[in-house]
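Right after this comes subunit A.
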Amino acid sequence: MTFFQFWLFITPCLPLILLLAFLHPASRAMIPYLAILAPLPALLLSFMPSQSLELPSLFLGSLWGTDLTHKVFLRFTSLLWIFSACFGLGYLKSDQNANRFWLLWLMTLAGNLGLLISQDIISFYTFFALMTFSAYGLVIHTRQDNALFAGRIYLVMAVLGEMLILGGLFLTSAASAHSTLIFAELKTHLPQAENLWVPLTCLFLGFGVKAGLPFLHMWLPLAHPVAPTPASAVLSGAMIKAGLFAWLSILPFGMIALPTMGLIMILIGLLAAFVAGGIGLLQTLPKAVLAYSSISQMGLITCALGAVFIAPDIWSVLLPTLLLFAFHHAIAKGALFLSVGLKDRYQGVSLLMIEIGILVPALSLIGVFNSGIQAKLALKHVLDQDALPIWLLPSITASALATTLLMFRFLSLLWKEKSPTPSALPLSMNLGWGGLVVICGLGPSLLIPELDLPSVLSQWRHYPSLLLVPGLTLVALYFVGSYLRFQIPTGDIIYPLIKIKEACATRIDRLTSRNALRVEGQETKPGFSLPTLIALNQAERTIQSYLSAFFGLLTLVLIVSLYALR
Partner candidate 1 sequence: MSFFGLLPLWVLMTSFLAAIVIFMLPEERHGLRSTLNLVAAVVKIGLIILLIRLVAQQETPEVSLEILPGLSLVLRADALAMLFAGLSSILWLCTTLYAIGYLENSPNRSRFFGYFSLCVASTMGISLAGNLFTFLIFYELLTLSTYPLVVHRGTPQSLKAGRTYLAYTLSGGVVLLVGVALFYAFVGDLAFGQTSQMAEFTETSPIASAIIFLLLIGGMAVKAALFPFHGWLPTAMVAPAPVSALLHAVAVVKAGAFGIIRVIYDVFGIELAWQQGYVLPLSLLASFTILYGSWRALQQTDIKKRLAFSTVSQVSYIVLGVTLLGPIGTVGGLVHLLHQGLMKVTLFFCAGNYAETLGIHKIHELNGTGRRMPMTSAAFTLGALGMIGIPPVAGFISKWYLGTGALAAGMDWVIWVLIGSSLLNAAYFLPVLYRIWFLPQQGQWPHEAFTQWRDTAPLLLIPALITAALSVAAGLFAGSDLSPLSWARLIVIREYQP
Partner candidate 2 sequence: MSSYLIFAYGGVGLCGIGVFGFILHSHLLRRLIAFNLLGSGTFLILVGLSQSGRGQPDYIPQALVLTGIVVAVAATALALVLIRRWAALTKHATLPEDQGPS
C-alpha cells in the first residue's frame, strides 16, 4: 500500500475513528473541533493524483479510488463540511444535545466521503445508506413536531429510494452477467441489458430521491428548514450532489442514445426548474425557499443529463461543465444556508458586510456573478447543439427567472425576519460562513484548475444576455409582487398524498371494519402500518384448526395416489 493509497483508505474511515472520542468525557468536549478536521484528508486527497485501492476482503471485493469526477466532488464536499462544521461549532454551543448531533454528523460525513471514493456498487451502496440513515438523525435533531414529521417523510422516501436503487443495481449486475461490481465496467455492460429502461428508471428515480427530482422531492423542502442550519447546508450542498454523483457514476452517459428517455428527463428537469421556482416563491421560510431553489437547480442538471441521452457525443464536454455546475451550486447554496443562521445573530458585525456577503452567493446562483456566470455560460455553450430540441436553450435561459424570483424572495424574507434583538455572532460561525462566501467569491477557476475553465473576464461579451432575464424578472416583480398573497405549504404535494392515503385507509377500514384487527390503544399501533386488509388473526386461527385436517388429507392423497400408481 502506497502512501496515497493509505490516504485514500483513511479518508472515509477517519470520521468513524473519531467516533471513539465519545468514549471518554474529556475527549468528548473535543468533538466539534475534531469534526472540523475530519474532512481535511478528503480535501487533501482531492489534490492528490488519481489512484485506486483494491480491498478484496471488504464486502464482495471492493475498489476504492479517485478520478477527476471524484476529486471535484470530494473537493467541494469537504470544503462544505469543513466550513459548516466550523459554523456549527458556534451554532450548537448552547445546545444540550450537541453531542448526539456531532455523532450523527461524523457518521453522515463518513458516508458522504466514502461514497465519493467508491468505485464499486457495494461500497457505494453501503456508504450511501450510512449517509442517508445518519442524516435522518440530523433532520430530526430538534425533536419538534415539524421536525419529526419531516423526518418521517424523509425516511419513507429514503427507504423507497434505497429499494429502487437496490432493484436497479440487481438489474445492472444482471446485465453484466454478474461478472463485475465495478462502476466503470458495469457502465459498459448496461446498454446490453434486456429491457434497458427498467434498470435505468430504477436507478434514475432511486437516486433521484436524493437529487430532489420532482414528485420525489417532497422531503427536501420539509427537511431543510427543520434541520439545524449547518446540517441544512450540507444536506442541500453536498448530499443532494450524492444523487448526481451516483447518476454520473452508473448511468451510461455518452455510450448510448435514448432519445425518449432523454426527452422525458429534459421535461422533468424543466418542470423542476420552473415549477419549483413558483412554489418556492410562495414559501414563508427562508430555508424552504432555498430548498426549492435546490430542486430548481437540480432540474437544470437533469435537463443537461437528458440532453446527453439525445446527443451522446456531447458527453466529453458536458461532464466538466456539470462538475463546475455542481461545485458552484454546492458552495453557493451552502453559503446561503449558513447565512440564514445570521438573521438572528449579527450583533457586532457590520450589517453591510453581511449583506454583501449574502449577495455574493445569491447573485452567483442567479448566474450574474463569478462562478454562476461561468457555469451558466458553459452549460449553454455545451447545449447549443443541433440535435437537441430548439426550445431547450431558451428554456434554460428563462430558468434564470425562477432563480431570480427565489433569491429575491429569500433575501426579502431574510430581511423581514431579521431579529430586532440580535445576539453576538461567535467567531466560529463567522469563520464558517465567511469561508464559504470567500470560496464562492474566489470562483472555480482557482479552486478546480483541473477543469481548464476559461477565465470569467474573457467572456464579458455574454454578460448582457445573462442579465436580461433576471433584470426583466425584477421589473415584473416590482409591479406584480404585491399581489402575491397566497401560500403553498412546504412540501406541496405531500399533503394531497397523505389525504389520499388517509382516505384509502378509512375506506378500506370501513369495508373491513367488522373483521379489522383490533390493536389495543392508539399507542401500540405501529407508526408506518397500513390498515388491515384482511382479518389475518381470524384466518390464522382457521388455518390452525384445519391443519390437522390437512395432514390427514395429505396421507389420504398419498394412499390414493400410490394405489393409482400400481
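Descriptive notes on the structure:
Please note the rule applied: a contact is a pair of C-beta atoms (placed from the backbone, for glycine too) under 8 Å apart; a residue touches a chain by one contact, two chains touch by 3 or more; residues count from 1.
Candidate selection criterion: all candidates are chains of the complex that A comes from, given by their letters.
Nothing here was measured: the structure is a model prediction, and the numbers come from that model.
Chain contacts in this complex place subunit A in touch with candidate 1, from the set 1 or 2.
Residue ranges of subunit A in contact with candidate 1, taken from their complex: 55-62, 122, 125-126, 129, 133, 137, 140, 143, 148, 155, 159-160, 162-164, 166-167, 170-171, 173-174, 177-178, 517, 519-521, 523-524, 526-529, 532, 536, 540, 543-544, 547-548, 551, 554-555, 558, 561-562, 564-565.
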